[in-house]
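Following this message is one structure expressed as structure tokens.
With one protein chain held back, the other chains of the complex are shown just where they sit.
Naming follows writing order (A and B), and every chain is counted from residue 1.
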Amino acid sequence: MNTIAALEQAEKLLTPWTKEAVRPESNRLDVTIAGLDLYACAAALKQEPWGYLSAFTGLDLGLEVGELEPLYPFCEGAAITTLRVRLPRQGGSVPTLYPLFPVASFFERELSEMFGIEVTGTPDPSRLFIPDDWPVNVYPLLKDFDPKVVQPRQADSPRSFQPQDGQTFYVPIGPQHPALKEPGHFEFTVDGEVIVGARMRLGYVHRGIEKATESQNWVQNLYLLERVCGICSHTHATAYVLGVERLAGVETPPRAQAIRELIAGLERIHSHLLWLGVSAHEAGFDTLFMYSWRDRETVMDILENLSGNRVNYSANIIGGVKFDIYPEHAKTIRQGLDFLEERIRHYLDIVTTDILFLQRTRGIGRISREEAAHLGLLGPTARASGVVRDVRIEAPYGPYSHYPVSIVTSEAGDLEARFVVRLKELFVTINTIRVIMDNLPESDLSVRVPRRIPAGETISRVEAPRGEVFYFIKSDGTDRPERIKVRTPSLCNWTAVLSKAVGSQLADAPLLIAGMDPCFSCNDRMITVKRLDGK
Amino acid sequence: MKFGTMLSDIFTSLFQAPVTQKYPFERQPTPQRLRGKLTWDPDRCSACSLCAKECPANALQVITVDRNNRRYVMRYQMDRCTYCAQCALNCRFKCIQLGSEDWELAALDKKAFTVYYGRETDVNTYLEETGDPNAEKPGPD
Partner (left out) sequence: MFSALKPILQILIFPAGLFLVASGIVVEWIDRKLVARLQNRVGPRWFQILADIVKLLAKEEILPSAANPWLFIGLPMIALAGCMTAALYVPLMGLSPAYSFSGDLIVTLYLLSLLTLSKGLAGWNTSSRFSLVGATRGLTQLFAYEAPFLLALLGPAIVAGSWQIDVIMQRNSSSWIILTQPIGFLVALIGLMGKLELPPFDAPEAETEIVAGAMTDYSGRGLAIFNIAKSVEFVIGLTLVAAFYLGGLNNPLEYLLKTFFILVVLIGLQTLLTRLRIDQTVGLWWRYGAILVLIQWMILIIWKESILL
């Protein structure tokens, strides 16, 4: 169904509760509803089914208006319906959406700790990103937040140590652990080797980026947001500049768009090869780790040649790209891609036929398609379970309408499928890069964009190697943004780990965690999810 | 189902040299576009400070020593710089370059990270006025 029809359908579904319905952009519908009707509206959308819950955002409308506004965007293809609720600055509350969308518990915790909005009925009201010794009743994302107020206090730990009763005890993995390349904390309650409960806490690398964006101008924010993550840095930068360009009403020249997609493709190759090595290491297959990282150097050299840096390429500027691709670069890229294609074919063969490796991956952590859709999974983790969810195909942005990619899915839903999907995606990516290089349009590299971006709100969704990156950008007409909200795919994918960990063996836990390709620094937030069965 | 699928790889590795680059004894040639240490040409500068205003890390400062004679000094803090090249992009007269040769920037002392660019006389004038003990020798333009 096309975007306009989808939006009309959503508008019709929500009529009983609509206070006000606006179409701020051609693919967006904003519906203001009362807080109490939130659950009913979400249930109506899920019933249809219309889209999936993509993120939550909170807005502080300022001290004069005296209201907070949580936003709930649902995405169906390219159409986005946002439910907006107006709440007073103090004491506002909304009902939980957890029974409908398990992923909502993460978002709700963030909402309540950042804005002070109470979410009634949420399964876990403890903090997500903010550390335990942060003072109570101090909410960082409010406009009148004063950093001087923050004095560490005696933390009462929300996770008190549970006494061991005979057979079961819990094994902590992280925040310092050889398995994790970045800090996060997992508590697995085990009985022998079988996991019976799983909890996690993130936020160890929370850097307060969203708040920081409000005090820097649009150009500086580009570099700040690029550094949310090292492996998906170009995706974050792309999402940001697409949103800002849309607000500014400029059209990026075609050559710049093509170069953006090319670099995104190279980044995807880099990311998936990195992930292949890391997962192999988690499984104990160090040889595959060493070889795949050796081959990753090829793509890093290509990117360094092209952009000047191995990660954080800083290719984008608002209005275009910084550098051009000349024939000598194109030649290096092609040679590198030929080499990589052959090596990736070899790795695909290893991953699907090595008898011992299959023992570690086939049939383990199987998530069915319905479960994946219900849990709100994104990216290759969802595609490995057969869910057709890829922003580049459902909602093509920028150059993807000219150089489309094809989707790679698998029905198996187990760890092996995740390997296969990611490696096959790389073949598609390599071909797309070749097509782009053969058909690079001639044009300028950038257009001028004013320093003050016109007021407005926009939503920008981009497909990172890990899934959908969701950006909500609000400008108030000055040279600084009013609010930027970043929702990264790893946040949604944690539900996969936790739901599958219970019942599996402890030895599978690192592979389950690695299988969804977590990016802790991308998370930019903390999540604690308690999933204790019967404890 | 195969056993030992990586046999071809490990066998060929016996006859190949390791891929490890024995840095610092061997150095790979740097790509031309590498964003290394910043350099500044004072002759063309008009002190518009667009570079400093848009630096995400506030690593640059353009200091006016003598406005009438267009004498400027730039203070560059290497440790704050993120090597993004936004300054180079912004400069209308192409005063700023991010060189590709100078990228081994580690130092044992923080003093080495604050660099003053400009004509030697200007820098010395500025440093005497402010008595900044953290100064490095003026960098070449």
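One rule holds for everything that comes next: a residue touches a chain if its C-beta (ideal position, glycine included) is under 8 Å from a C-beta of that chain, and two chains touch if they have at least 3 such contacts.
As the structure is a computational prediction, the values presented were derived from the model and not from experiment.
Between the chain not shown and the residues A:Trp218, A:Phe357 or A:Phe520, the one that touches is A:Phe357. From the options A:Leu63, A:Val150 or A:Val171, the residue with contact to the unseen chain in the full assembly is A:Val171. Shown as candidates are A:Gly35, A:Pro140 or A:Gly284; the residue that touches the absent chain is A:Gly284.
Across A:Asp60, A:Glu245, A:Glu468 or A:Asp508, the single residue that touches the chain missing here is A:Asp508.
In the full complex, chain A touches the omitted chain through residues 169-173, 177-179, 190, 192-193, 280-288, 290-291, 294, 354, 356-357, 359-360, 505-510. Where chain B meets the chain that is not shown, the touching residues are 4, 6-7, 9-10, 13-14, 16, 18-20, 22.
The definition used in the following text is that only the chains that are shown with their structure count from here on.
Chain A and chain B have CA centres that are 32 Å apart.
Remark: chain B residues 1-6, 9-10, 19, 31, 33-35, 53-57, 82-86, 89, 98, 100 touch chain A in the complex.
By the touch criterion given at the top, residues 216-217, 219-224, 227, 287-288, 291, 294, 297, 301, 304-309, 312, 314, 317, 322-323, 346, 349-350, 353-358 of chain A touch chain B in their complex.
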